[in-house]
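Shown here: the complex without one of its protein chains, the others still in place.
We just call them A and B in the order they show up, numbering each chain from 1.
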Amino acid sequence: MGELLTVNMGPQHPSTHGVLYLELKMDGEIVVDCKPHLGYLHRSIEKIAENRTYTQFIPYTDRLDYLASMNNNLCYCMAVEKLLNVPVTDRAQYLRVIIAELNRAISHLVAIGTFAQDLGAYATPLFYAFRDREKIMDLFDSICGARLTYNYMRIGGVSADIPVGTEQLIKDFIAYERKMLIEYNELLTYNVIFLARSKKIGILSKEVAANYSVSGPILRASGVKWDLRKEEPYLVYDKFDFDVPVGTNGDSWDRYKVKLDEIEQSLRIIEQAIGGIPEGNPVSKVNRVFRGTGEVYLRTENPRGELGFYLVAEGGFMPYRCKIRSPSFSNLSVLPELIKGLNISDAVCVLGSLDIVMGEIDR
Amino acid sequence: MITILLKGAAALGFISLSAMFLIWLERKVSAWIQNRMGPMMTGFQGTLQPVADTIKLLLKEDIVPTGVDFFSWWLAPFFVTVPVVMAFLVIPFSRNIFVLDLNVGVLYICSITSVCVLGIFMAGWGSNNKYSLLGGMRSAAQIISYEVPLLLSVLLVVMQSGSMSMQGIIQAQAHGWFILKPHLALAFLIYFISATAEVNRVPFDIPEAESELVAGYHTEYSGMKFAMFFVAEYTNMFIISAIATTLFFGGWQGPFLPGVVWFLLKSYGLVFFLMWMRWTLPRVRMDQMMSFAWKVLTPIALLNLLVSGWFMVK
Partner (left out) sequence: MQNSEVLQKIKNKFPDIVVEELPNALVIPKKALLDIARFLKNDMSFENCHCVTAVDRKDKLELVYHLYSTADHFMLTLKTMVPLDDLTVETVSLLWRSADWLEREVFDLFGIKFLGHPDLRRIMNPDEWTDFPLRKDFKSANLIVRPQSQGLKG
């Protein structure tokens, strides 16, 4: 073993999925040690939370995991509802489920597209994934006015009802996306080069995953059948029939395949929900200003894992402490274990398959 | 003497035009595959885009990073471009249109294009940048490894036609293109895969793997030097397609249309196929690529050579 080469990957790098700085010590092409440096996107959101009312904080939750804004909004609103005992109408629950699952589908599309790009399938799968994403972003645009950071959920419901014609648009999208999923399988999933690049790379075992508190598709790819929507159902998820895709080996290919299968399961949930949205007013009439005491820790299944909000209220208009337990934070902490002894090409592959978003890691 | 100079000048002119056409073609092909339009504003369907790109690159500031090794860094673009231009000496555009018909044409082309690897390695080492160094080393290993199956498949064509000159090989295909014979079809497959690796195209574009190494060996180049690397890459693509056309597809032979048109059609057809591959497939990893060259392609090429040779002697 000769002299070790220190390679700085990031913070500006085409493959680090945001501003992540990895200090790699390499022996030739093999990674010997990896030290992630975080904080390039730290915006002190938790401190800001102590200085905003409960409703004013909702737009800040959009900017945590900006690829799954609706799901972040949902988790925060549910946490506040549990803390302050705010009721939610049935229609709002169904709408929340549909919107959250649509957001899960498009978030996984980004993960798939960028993973293929990291492996060198330069831009083509990414363009196809984003073409599908555009349809849903236009839909969200018509519902809440924004394409990426939605600020749609409110404490006690949603901010506005869905416009006329949305249900038909969603049904069309489901039919279209099922055709596209077949195309992704043909183009990428069983491609010889793709398999050679991602099979048996970065194997995460169940024990290591449990110890590092890994959650989400990464945990399921390692063979653990754990989905909060099934284990501790929230909203109306217990009314719908869907599977939880599980991988076998815990390598990068499994992580990719689980995400692809989850898109199909999300489409199933949406299909079942669209048929029976109850009538009512999703914008429920509650106090405009919330205050209360107590504390709550609530977690939901985000596209990237289990997002948790720990809220402490001391009677004022603003929370006393808001801690955001982000899934990508714990998922990223397992990276140094996974890439020791791998090529730099494989390190890029593993990092891409972990699907992290720096917005929620640095907060 | 004058005719040679004129022919050389014509070849240079063709290279420039061809490079510009290929730049436009790459952008259009990638756009069509990715469900978008590509350049549309500069000229009809973006045909003046390469002109705009050239003017832009000529006007760019030539940034010289500190600490570069003078000779390596400055001379590297030339070591990459000049061999590619020199290979044009023996490309047979038609029965009468070519610069020279060396009777060791094939040998000449294969040896002259190998000099490119020197240029890449000089670029990687002289740039004073760890990423470039990694890219340069990878590229050198890749090109040298894939030379072997390439030459073995070309050797089979030489055996079949009995001549090393480009025109001679084309004459030998007067009764049927070599691609139609099974052992030579296999040789074409091996040739094409190795040639893709020679020109650093996906799935073998590890030396310039953007997602891992930023831009590999040409990270530190800007302006006209960068343009030279690119012209060299696109022209190299054309050269390997031209060689494949000559060796396996009958060169300029074909009914009705003049020879030049057939030759260009076939060559650019293969170039289109190269581009199609680039925008569809992911990239192979370094060690997988090396083991593929040495453990799969070379044994198959050798076996092919042995068996065909035995049948020929019989």
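What we mean here is this: a residue touches a chain if its C-beta (ideal position, glycine included) is under 8 Å from a C-beta of that chain, and two chains touch if they have at least 3 such contacts.
Please read all numbers here as calculations on a predicted model, not as lab measurements.
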Just to confirm, in the complete assembly, which displayed chains does the hidden chain contact?
A
Write down which of A:G145, A:P278 or A:G316 is the residue touching the left-out chain.
A:G316
Out of A:K47, A:R178, A:K200 or A:K340, which is the one that touches the chain we can't see?
A:K47
Using the document's contact rule, name the residues of subunit A that touch the chain not shown here.
38-39, 42, 44, 46-47, 51, 53, 208, 210-213, 226, 231-232, 287-291, 294-297, 299, 306, 308, 310, 312, 316-318, 320-321, 323, 325, 329-330, 333-334, 362-363
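Keep this in mind: only the chains that are shown with their structure count from here on.
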Report the inter-centroid distance (CA atoms only) between subunit A and subunit B in whole Å.
43
Over in the complex, which subunit A residues touch subunit B? Could you list them?
5, 7, 13-15, 29, 116-124, 127-128, 131, 187-188, 191, 193-194, 196-197, 343-346, 348
Applying the document's contact rule, which stretches of subunit B touch subunit A when the two form their complex?
30, 33-36, 130-131, 134, 202-203, 205-206, 209-212, 214, 278-288
